[in-house]
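First the structure, then my questions, so here it is.
Other chains dropped; remaining ones untouched in position.
Every chain is named by a letter (A and B) in the order it is written, and numbering of its residues begins at 1.
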Amino acid sequence: MIIILKKNTSEEQVHLLRQSLTQKGIKLHESEGEQTHIIGLIGDTKSLDMDSLRAHPAVEDVRRVSEPYKKANRTFHPTDSIVDCSGILVGGGNFAVMAGPCSVECEEQITEVARAVKQSGASILRGGAFKPRTSPYSFQGLRADGLDLLRYARKQTGQPIVTEIMNTEHLELFEDVDVIQVGARNMQNFELLKELGKIDKPILLKRGLCATLEEFVMSAEYIMAGGNEKVILCERGIRTFETSMRNTLDISAVPMLKKMSHLPVIIDPSHAAGISWMVEPLAMAAIAAGADGLMIEVHNDPAHALSDGAQSLTPTAFDQLMQKVKSLLPIFDKTLN
Amino acid sequence: MIIILKKNTSEEQVHLLRQSLTQKGIKLHESEGEQTHIIGLIGDTKSLDMDSLRAHPAVEDVRRVSEPYKKANRTFHPTDSIVDCSGILVGGGNFAVMAGPCSVECEEQITEVARAVKQSGASILRGGAFKPRTSPYSFQGLRADGLDLLRYARKQTGQPIVTEIMNTEHLELFEDVDVIQVGARNMQNFELLKELGKIDKPILLKRGLCATLEEFVMSAEYIMAGGNEKVILCERGIRTFETSMRNTLDISAVPMLKKMSHLPVIIDPSHAAGISWMVEPLAMAAIAAGADGLMIEVHNDPAHALSDGAQSLTPTAFDQLMQKVKSLLPIFDKTLN
């Protein structure tokens, strides 16, 4: 951490600042130039509050020079983490496709889609039971009944299931869910993250719509700090000024997250653009950029889906996509799991 | 709602689309131009899912022409709502200042600040007990103990208290809190909003960092749809590209929210910029733009605050600010409560 001192600050103020820092066991290295006087802080600065330092009368600004995350940091864990999702591995060369409807709607729908995506090569079944919707008047998901239908579909096809949790109070209901998803709007629901840190189950953490990558990794760190290191990061599009599509896929997030962290990184091209015909080029780009998996919405009747129809593939379109996925993966040294 | 049809779509597809819409009781008005064929939908279109419509093979795009919110909509409630916060009125010409520390830290701190801000004219005491922090290694608030200290301070000064809730499971602890705050990061924690819709207590809803104003009002609508219409909207800065301050105050939100909705709108200039010397000009601008109140951070020792020191005013600076607030309010026909 570096402190930039105010110009014309009194020597007494600087003295008091030095004192308060050294009392906390921090060593100081100062550089005084013509324009600027800076103090480098050496030691464990994680306990220091940057904003309080900024409030000190002698301080102009404070900058961090090392990352604030530790358990998720690749520096301390150079090899790729591999997350085991009830037998399906993600990361470290293992590529997984999670596919299924945005919302679980009925037994027929979920089992039909589950069978179709399995046959095409998806290894994990996705489906929303608790649905975060912008409007209170929109379909809110089948909730507990939706989880039952997912379990039923899993029994039929044998695929592990991934589904979104929205509240710590529902944790019990998710006990036998294989992978718990945290949605973009809950990326900084810290109370939820803390609870998920206490369980032993893979967590699929989606990036918030305007979160920086550091904030994203810090949310993973929340889960890991609690003891649960099975975190999969999912980029699903960020908010930009563009109006021709719902969100903008941040493809650079893949290599950058992999530099910052050892955790697996997957891409959700369906939510990224919100348009079904864009799923294929974005999925191809995701693989080419180094992603460890894809999450794709598939619906047997998109025009009558209760949510997100515009971005859902039909089972036929999904099958064609999977052919291309299968032929591209080996070029990037990935194995479809 | 308006449907724009694809160019060169088959008449049969359009026929099927018309049928599925009229079966839902929607009336259709069509306009066919040289370049575009559009269908206007007349009737209650709230039940229609725009994304599923977009998935229809004949549909190019779908646009909404009326607002998706109803209870919060000024069209159906032309007069300003006034929210009663345990005797302190907010809205409709009533201006309230909520002041106090970012985090409740100890009895001495909270009572000292409470007395100081009351004397300067703040009518509601703010203080964080549950703290949403980006890092799991930062101070997370005194939690239940913090609520106890707030109650203790309230007993000393008689001010109503406002404090943030982060989880539905904590609702019981907030039973005798006067105003419950929903933080920016939880603006779209829909499960929390639904629960707050079931209680009879003012809710201070903060705007998310990258939320549009419509999304913000929709989150208020979630609370109101449940039956609790006592919602105060709070603009607290949005995320922009600017790096010289933490967030950017969206002053235009004040007149625009007041056009969209009848709910009171307050401004938090402390979080907006994250810099104490900017609080005064932003607070002045807020009053001039028509805000119904201010939320301001005050700490007796900002340089040693456990959180957000850089943006906190000292009690002396706050007192000076309040002198200016008091002299500006009458010009804008507001009464300090």
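Please note the rule applied: a contact is a pair of C-beta atoms (placed from the backbone, for glycine too) under 8 Å apart; a residue touches a chain by one contact, two chains touch by 3 or more.
Note that the structure is predicted; figures quoted are calculated from it, not measured.
**Student:** Hey, this file places 2 copies; any idea how many the whole complex holds?
**Tutor:** 4
Operating definition for what follows: only the chains that are shown with their structure count from here on.
**Student:** Within their complex, state which residues of chain B touch chain A.
**Tutor:** Answer in residue numbers: 46-47, 49-57, 68-69, 130, 132-139, 166-169, 185-186, 188-192, 194, 209-210, 215, 218, 221-222, 225-226, 239, 274, 276, 302-312.
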